[in-house]
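One structure below.
Let's look at chain A:
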Amino acid sequence: MVALAGAAGTLTILSVLAVAAADRELNPGRYGDGGMDRMVTAIVAIIALQVAGLAAVTGRLSAVMRARRLSNLRLLGLSAGRTRLVAATEVAVAAAAGSIVAVAVFPAMRPVLARLRVGEQAWPASALDPGVLALVAVPALVTAATVALAVLPEQLGSRQALSQSRQSEAPAPAWWRVIPLLLGVGVCLYVQIARRGDEGAANIMLAGLLLLGAGMVLVVPLFVQFVAAFMLRAGRQVPLLLAGRRLQAQPAAVNRVITGLLLGLFLVVGARAVVVAFENTPQYRAAARQLTEEQRVGTTLPAAEVDEVAARTLAVPGVRQVITYPILTTACDDFFDPHHCREIAIVATCAQLAAIDPAVEGCRDGEVMAVGSLPFKAATLAITWMPQRNFAPDPAYSITVSAPQDTFTASTIYGVVIPPSLPQVAEIASIADNGIVVIGDPGRDLEQRLRDAGVLPNAHSHWDMADYDFVATLRSTVYTVAAVVMGLGLLAFAIAAIDRAIARRRELTSLRLAGIPAHTLRRSQWVEALVPIAGGAVLAIALGHFAGATYLAFGDTDLAAPWEPTLILAAAAAFGGVLIAALTVVATTQPITSETIRFE
Partner candidate 1 sequence: MSATALVEARGLSVSYGETKAVRSADIRLDAGDRVALMGASGSGKSTLLHCLAGVLPPDEGEVWFEGQRLNTLRDGQRSDLRLRRMGVVFQFGDLVPELTLVENVMLPLLLTGQRRDQARRAAMDALDALGVAAVAERRAGAVSGGQAQRAAVARAVVHEPAVIFADEPTGSLDTVNAEAVLDVLVSLATDRGTALLVVTHDHQVASHLDRLVTMRDGAILEPAAARR
Partner candidate 2 sequence: MSTSSVLLSLLERSPAHGYTLKQDFDLHFGQRRPLAFGQVYQSLARFERDGLAEVVEVGPGAGPERKRYQITPDGVTVVDRWVYTPQDPDVFATSSLFARVSVALMSGRLAESVLDEQRAVHMERMRALQQQRRGAGPAEVLSVTYELAHLDADLRWIEDSGKRLDALRAAFGGAS
């Protein structure tokens, strides 16, 4: 069992590291500012926490069985220290064997991982190399952690812990455990209501989130006690009585496993809210539109070619619409800052602008306006616009208008907008270069399609899909981590729960002999396994959601925390809880046979 846990843990961590390494190789740009490194570290930490939980459970379980054997060695005269050394060696050998097998098996895992697509991102098997250092360090660390958790701190298996907790009247957990959580909730509520965006508020929010997380961990035993007490009071039924009392006597080891699982869920749900912040950037939304609604690519053309090219473009399959619009440039002389030479002006009505860029907002017809921020100094009173750059100054083909005093927002266009209704504009526009926007069916292929059709070889998408892919990867990563966290956490819980169930098999048989119906025992087992998982998951997911909402409320953004991942995780947790409860029920309530009685 220790070997198995070691293998599972090592494989999981190696996989994460390999994917991270492959990603770094394929997308070096993402790793510029260290943010990705921090993220990978966080993911490895979350998963390592679950691996540690698993190792602790299996390690301590086997410790109990070993203790019985080793006590014989003690009787033979081996010293306590030597006995512990033997125990540590046994665990170490088992964990190391599992880890080394995992390292050996890992190359075979690569094709599997390579087939895994996270968002649009896939990693070729060849790139999935966590590095020699990781291949050595991970099994070593997993082994060391298992040994430390299993042997050194407390030689208590969950069975022993169970019998111990049964023997002593467990003191009720102190009420102060709820204080950090309440403080965290209070601080987060303040952040949500105050909606400040300054540095001080950021620190307050961070403190609130930390209090929330730590508070959740602290409150778990209290929460379990509360649920148990509630069951005892509300339930007159025997299954609730049994399950409630058993929860009250729940060994700390089981609480720790649950805590690990809950912490993982909390972080994952919170992380999903962070992804929401990314998803609501204009770049992401526009890119997402390309994939779901329509693609837009654009370029510029000389006036002479515009009509002919536009017609050919419209004939390309998958092209829905082609829009052209004149673009003017500034007359560039010493009078102006050189910066101004790069400014352009679009000649279009607000309606036309809206067709070019659906995100246009705040445009007013008949006025010269700027998109985004004002490109010219306020002092600039007038600008002369011309059809092309370096156009020989010709009063017939240049106009001077006052600099824009007002702005509006858009996503794909920039510069100054000159209404076509102004005098002289039409003449200049007729010989000016044209911007051309091609609107096509959703997807990623419009650029390539046009190039293949031999039109607009320079056309390019307005949006860098890398932004979209990054967020999609982030989102998928959150879900993948969630799956791993849930999987490992539930596995550890299942092992602990089944072990406890087996430990009380004799008690259950005798209860059956005394005439307690099997369905009563089954039901109490269901409740006992389901309630901590389900209740805990609700707690963790709700708090994670709350933490995410706090993050999103920070700095006056108007985003709501997403419910869909919350609900998906809740459903997954419920499913996992039911699965584990079913497993423990099967493990404990076999029909009574002569063998079970004899065994007893």
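Basis for inclusion: all candidates are chains of the complex that A comes from, given by their letters.
The rule is short, and it goes like this: a residue touches a chain if its C-beta (ideal position, glycine included) is under 8 Å from a C-beta of that chain, and two chains touch if they have at least 3 such contacts; residues count from 1.
Here the structure is a predicted model, which means the values were calculated and not measured.
Of 1 or 2, just one candidate touches chain A in this complex, namely 1.
Against candidate 1, in their complex, chain A makes its touches with residues 163, 166-169, 236-238, 241-242, 245-246, 248-249, 506-507, 510-518, 520, 591-592, 594-595, 597-598.
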